[in-house]
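Only a single protein chain was left out; the remaining protein chains are all shown in position.
What follows is chain A.
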Amino acid sequence: MITSKEERRRRSSSIISHLQPETIEEQSDQAALPNLNANWVNNKGAWVIHFVLIACLKIFYDLLPGVSQELSWTLTNISYVVGSYIMFHYVTGIPFEFNAGAYDNLNMWEQIDNGDQYTPTKKFLLGVPIGLFLISTHYTHYDLGMFVLNCLACLVVVIPKLPSSHRLRLSVPELMTSSSWDS
């Protein structure tokens, strides 16, 4: 027999959850104005800037004394991955007041192209970290440690970009309660 307490624990122990579909009000608020927070990624400059940033990172790490070529490539890859993870998958909502908070639950990747999959921009944004990974492993001369680091970093940004992770959330209940405001 399952007591109510066990039932609750079982439910809260599931760390993967799907976002609820939007209500009518949220849908109409989302459609009220173009989503300026996500639309700019379709611009040409927004594509080029990825290569520019990667080049800048590489140059920056090369300039640091004592950093080998292998380490420099790995650091470049990891920096790019961390930055793009925060930007596309960690931060939710819109920093400006356009839609009365209608996008508050969605991260930027889910806002791009109104959640459509396999759009040109999404293909590009998925291609960049994969390409960067292949290049970095190549130039790290297949050192196993570096390879594992680069590979994990690559997976961290590729998995959330998959259509099957759309609107999926990972939440660890124990961590949630510790950050609660009133505990």
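To be clear about the criterion, a contact is a pair of C-beta atoms (placed from the backbone, for glycine too) under 8 Å apart; a residue touches a chain by one contact, two chains touch by 3 or more; residues count from 1.
Please note the rule applied: contacts and distances are computed from a predicted model.
Per its UniProt record, the hidden chain corresponds to "serine C-palmitoyltransferase" from the list "serine C-palmitoyltransferase", "GATOR complex protein wdr59", "Autophagy-related protein 101" or "Proteasome subunit beta".
Of the options A:Ala38, A:Leu57, A:Met108 or A:Cys154, the residue whose C-beta touches the omitted chain is A:Cys154.
Residue A:Gln117 is the one among A:Ser17, A:Asn43, A:Gln69 or A:Gln117 that touches the chain missing from this view.
Contact with the chain that does not appear here is found for just one residue of A:Leu36, A:Val52 or A:Ile130, A:Ile130. For chain A, the residues in touch with the chain missing from this view are 25-26, 29, 100-102, 104, 114-119, 123, 126-127, 130, 133-134, 137-138, 142, 147, 151, 154, 166-167, 176-177, 179-183.
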